[in-house]
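Every protein chain of the complex appears in place save one, which is left out.
Right after this comes chain A.
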């Protein structure tokens, strides 16, 4: 219908988005707090910042300079203020504000992550659909079985196998990334393999549930063509739960990105954070974690909104 009357007004309310965003802020706060205390728990961070043979008074000087000798609550307060205002101490490795350094890497990571997600959702969806509806026992078990097998192999290993087969042996794709489309294929596939099985399984279960539902019988009674029945009634009703899993898997995507980006040398934020940790670039680590956490929250927000669009019961 073209116009929607008051009781169902609007697709997704601002109130709903606001609520989700508030939950997301708490998650971001939790992530950075965890990093702060983790870094503190490993001892005086100043020691990490100086050469191993630095004299004790040099350490003391740096400790004082960076405020690590102040009481923990005070440090935490300063830390939170810097996160909120976006003013971080200078990056140790690169010098200057670490924020732009991290932000610069986000587009590349985003492109890789979304491509991986897309491939994963499509392949996972197809495998889930086939295994739920196939009449033959073969089709219903084998693809899902293979996907589950792949799930139990670590991401970096899949990445290396893909490089050896497709880049070294066959030479179809470049070995190390340059950031262009051709070099994105292998890392994106590697990422996708991490969540194809989960999506396939959840989608399969959701489909089997919906196929049993009474409203499918009603739809069949209407004598609808098969493709309408399948898409509008069966698949569309199975998306809700599946989307939730996509949101959770976004975490896998980000975590996987750190590994995948280093394996393929993809110039994204995952590789940057590994380097930052290796360089003991404390301010840059914080900024990277912050960026990844915000990214996670945003992906989940988008997933929640999409889920509310396809699932009207969630809106109320």
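Here, contacts are C-beta pairs under 8 Å (C-beta built on N, C-alpha and C of every residue); 3 or more make two chains touch, one makes a residue touch a chain; residues count from 1.
Assume contacts and distances are computed from a predicted model.
Of "RNA polymerase sigma factor", "ABC transporter related protein", "Oligopeptide transport system permease protein OppC" or "Predicted lipid carrier protein YhbT, contains SCP2 domain", only "ABC transporter related protein" is the UniProt protein name of the chain excluded from the display. Touching the missing chain, out of A:91, A:155 or A:237, is residue A:237.
Touch with the chain omitted from the figure is made, among A:80, A:130, A:219 or A:274, by A:219. Residues touching the missing chain, restricted to chain A, are 1, 3-9, 13, 213-215, 217-225, 228, 232-233, 236-237, 240, 310-313, 315-316 (touch as defined at the top).
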